[in-house]
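Every protein chain but one is kept in place in this view of the complex.
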Amino acid sequence: MGWSLLKSKGGFAAIAGHFLLALSALALPALASAQPEVKLAAAADLEPVLPPILARFAQATGIHVAATYQASAMLTVQMENGAPFDLFLAANMGYPERLARAGLAATAAPVPYALGTLVLWTRKDAHLPHPSLGLLRNPALRRLAIANPDRAPYGRAAVTALTRLKLYEQLKPRIVMAENIAQAAQFVGSGNAEAGLISLTSALTPQLASSGSYFVMPRNLYSPLVQGAVVLKRSPNRAAAEKLLDYLLSAPVQAELARGGLTPVSRP
Amino acid sequence: MLELSLEARRGGFHLQLECRFASDWTVLFGPSGAGKSTVLRLVAGLERPDRGRVALDGRAVTDTAASMFVSPGRRATALVAQQAALFPHLSVRANVAYGLTGLKPSEREARVEEMLKLVDAEALVDRRPGGLSGGEAQRVALARALAPLPRLLLLDEPFAALDGAASDALLERLQSWLRTHDVQVVMVTHDATDAYATGAEVALLREGRLAALGPAEMALATERNRIVGRLSGAKTD
Partner (left out) sequence: MMDWQALTLTLRLASVTTVILLAVAVPLAALLVLGRGRWLAGLEALAALPLVLPPTVLGFSLLVLLGPRTAIGRGITALLGHPLAFSFGGLVVGSVIYSLPFAVQPLVAGFAAVDPAMLDAARLLGAGPWRLVRTILLPLARRSLLAAAVLSFLHTVGEFGVVLMLGGDIPGATRTLSILLYNQVESFDYAAANRTAAVLLAFSVVALAAVYLGSRPRGGRHA
């Protein structure tokens, strides 16, 4: 009796009708704009600094950039599965290298575009002493936010630093892990964690700068956060993507990135 | 003619029946729990037996050995139970017309009128089932069941809601119509007077088995003795 239900004509016609209706609705967005556009996949630490730079780029060249900021790992997985991005600005070299190995990158190796900096940030109203390495040993520190080390290079750097300080095991029960480095800043910014190992770019934002203070973690505690970029091989907007990358590597923009917390890389 | 060979288990209850109902009107009699309603449902195709065969006028509608099963809607069989089960969102007219999809609209109108007249419910034609009394609903249910002109009518104590006089009058009108249209009837009851009143053949069902099949006087002889026995027994002081 069961199958006759599905096979009966009336039912099938009704379902088919609904599907056709739905398919026609799907067709509408396919009429995309013919404007030149770059789809940018950007690491989460770039969120505080990139938007004005991209806006200026659009004004100067007429190329509109649609940016999405996520954890580098997530973006990599999506691109491996066909995500239609044109340019990838990661938070390390490892993830873009993975794309290059998979044959998805236009160049054999990623281009470093910035050097990230890990900082320890605390809220003013947490009534903790000024951030320093000593603070990490302070038992009054109840919650420390970091980015997920499996997904975010800044998170991995945080864990490396804590491990080298021989504090990781001790602090583990007090660590809250965020999806990505921007969310880690979110956790501290909203007061859910009193301190966090976040990116310098987040610490320099108006919100965090006014509500707390930061301490730059010594660079010898973690591997350098060399942030690399790749243009995607099958991108339909390669020329535009390369133009954007060149723009980001240009001296004035590098200076602006530096002001925002990303140390420039010396161009070969 | 209805041929039955049924075996069905429902929990602890075991039905085993092998018989033939040849009479125009058969009364299926027995105490509650004897399996009477189950027999009707199996005949109608609303349930399937574990093993068995049901044939109406020589044509098999259920046959487990041959993996054959005709759906209830294709058996030319009607069933009216104690609950009228009228469709509450449809008018009386639409209810009675529900089984008449094969007819042209004019024919459908005519048939609906005819059936409502038969059960003396013409005045109810545009009413909703929600506003009907128990007796009115039952009459409409009968009209609805008979509208497609079935070959077999199964009644499961449908007159419980009607008072004696009304049900007698209805029964008389029905019997004559059913005879004219050559419809066989199997009626379940546990009221012995119904059995006698219709002068039908009686099948006595007890604990899932056929205890007797024949004219009322014979089949219900034990029943009568039992009642008499209880009455006289009650007199002793």
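We just call them A and B in the order they show up, numbering each chain from 1.
Methods note: a contact is a pair of C-beta atoms (placed from the backbone, for glycine too) under 8 Å apart; a residue touches a chain by one contact, two chains touch by 3 or more.
As the structure is a computational prediction, the values presented were derived from the model and not from experiment.
If you put the hidden chain back, the residue from B:Val27, B:Ala81, B:Val119 or B:Leu170 that touches it is B:Ala81. Note on the undisplayed chain: of the listed residues B:Pro31, B:Gly73, B:Pro215 or B:Gly229, the one touching it is B:Gly73. Of the candidate positions A:Pro96, A:Pro131 or A:Gly189, contact with the hidden chain is made by A:Gly189. The missing chain lies against subunit B, touching residues 44, 46, 71-74, 77-79, 81, 83, 85, 87-89, 98-99, 101, 141, 144-145, 148. One chain of the complex is left out; on subunit A, the residues touching it are 1-2, 4-6, 8-11, 14-15, 18-19, 21-22, 25-26, 29, 39, 41, 44, 47-48, 66-70, 74, 77-78, 80-85, 182-183, 185-186, 189, 205-208.
To be clear about the criterion, only the chains that are shown with their structure count from here on.
Centroids of subunit A and subunit B (each the mean of its C-alpha atoms) stand 74 Å apart.
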